[in-house]
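The block that comes next holds chain A.
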Amino acid sequence: MDFLYHIIIMIGIYTILALAANIPVGLANLLSLAQAAFYGIGAYLSAFVLLNFNIPLLPGLFVVAITTGFFSLLISLASIRLKGDYFILAALGFQLIVFSVLYNWTDVTKGPYGISGIPPPRLFAFIELTANFQFAILSVSLAALTSFLFYYLVKSPFGRVLKSIRSDELSVSISGRNVYQFKIIAFFLSAGFSASAGFLFAGYVKYIDPTSFTLDESIFILSALFIGGLGNVKGCIVGAAVIVILPELLRFAGLPDNIAANLRQIIYGLALILVMLYFPKGLAGDTMLK
Partner candidate 1 sequence: MLKLENIQGGYTPGSLVLQGVDLQVQQGEVIGIIGLNGCGKSTLGKAVLNMLPFRTGKISLKGRDVSHLPVHHLHNFGIGMVMQGGMIFPHMSVWEHLQLVGKSKSEKDLKKRVSEIEEQYGLVIFAPGTALNRKGSFLSGGEKQQLALMMALLDNPEWLILDEVSAGLSPGNVSMVAELIKVLKTEGKLGIILMEQNIKLAVQLSDHLLLLERGVIDKHFVVDKDFDINNLNENIFN
Partner candidate 2 sequence: MFLQFIINGLITGMLYTLASLGYALVYNTTRIFHLALAVLYVVAAYIFWHVTVVCGFPMFAGIFASVCFTALLSLAIDRLVYFPLFKLKASLSVVLVSSIGVFTVLTNLVALTWGNEFKAFGSDISRIYSSGNLIVTGKQLFQFIASLVLIITFFLFLNRSKTGLRIKAVRDDSELYQVLGFSLTKMRVTVFLLSGAMISLASCLTAWDIGMDPYVGMPILLNAIVALIIGGAGRFESCVIGGITLGILQALVVWQWSAQWQEAITFVVLIIFLFLRPQGFIGEKSRVV
């Protein structure tokens, strides 16, 4: 049973991460390669909050999401000043700097040793979430909440402006919208959502280290998004399910772990290429990358 819960928890986490990436990438067409950095910052802040403060789940989550949101200002600033390749490169740079800080600033982050013994989050100050099935429920409800919020975001006037920025930024600004403000909010929300996934991850695994938040992880999150498809909730859930379940199928096929790990990556990579070539809208997306 625990195995099933594990799968559910991971699908929940990656659904949230894919939805978070969907805001800048799918709605505003800003190809952000720094999603794992937000995820990582969120996870480390959560560890810090859970270890040091005795506050319940929801306020804790809220604080972590907002604080991570402020880190996103660095990226949104880059998205305002830089276009095309230069923005992509700046986001890549941000991702690597965050990793480098997590890895090397040993006084604070314990560097490569990571932070262990993270206490479980508590619901309403008395229910400790320790069992996996509790976590599975938490994960599913957070993913559902995020999906719900994302759905309303896409449908809302705010989402409409983001979608129009995607097709023609100049026309939006001469229609009286402050495009910069919209990009800043988009990244803020994206970072906040990613951080809540980080919170779940830190609380569930109880141990975090920098290697979970590398550039590869950013690529992995984007793979989930592109395989599933851009612009809606459905694509993110499908994408997350595919990338979480696929390696488990390989394990059932009886492949040794070390081969399965590489093989899994090969399949994602191939999927990414094939999606770009033949299914630009992914398995269930609304729009394609521009």
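Methods note: a contact is a pair of C-beta atoms (placed from the backbone, for glycine too) under 8 Å apart; a residue touches a chain by one contact, two chains touch by 3 or more; residues count from 1.
With respect to how the candidates were assembled, all candidates are chains of the complex that A comes from, given by their letters.
From a predicted model like this one, the values you see are computed outputs, not experimental measurements.
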Of 1 or 2, the one touching chain A somewhere in this complex: 2
Of chain A, residues touching candidate 2 in the complex: 29, 31, 78, 81-82, 84-86, 88-90, 92-94, 96-97, 100-101, 103-104, 215, 219, 222, 226, 258-259, 262-263, 265-266, 268-273, 276-277, 280, 288-290
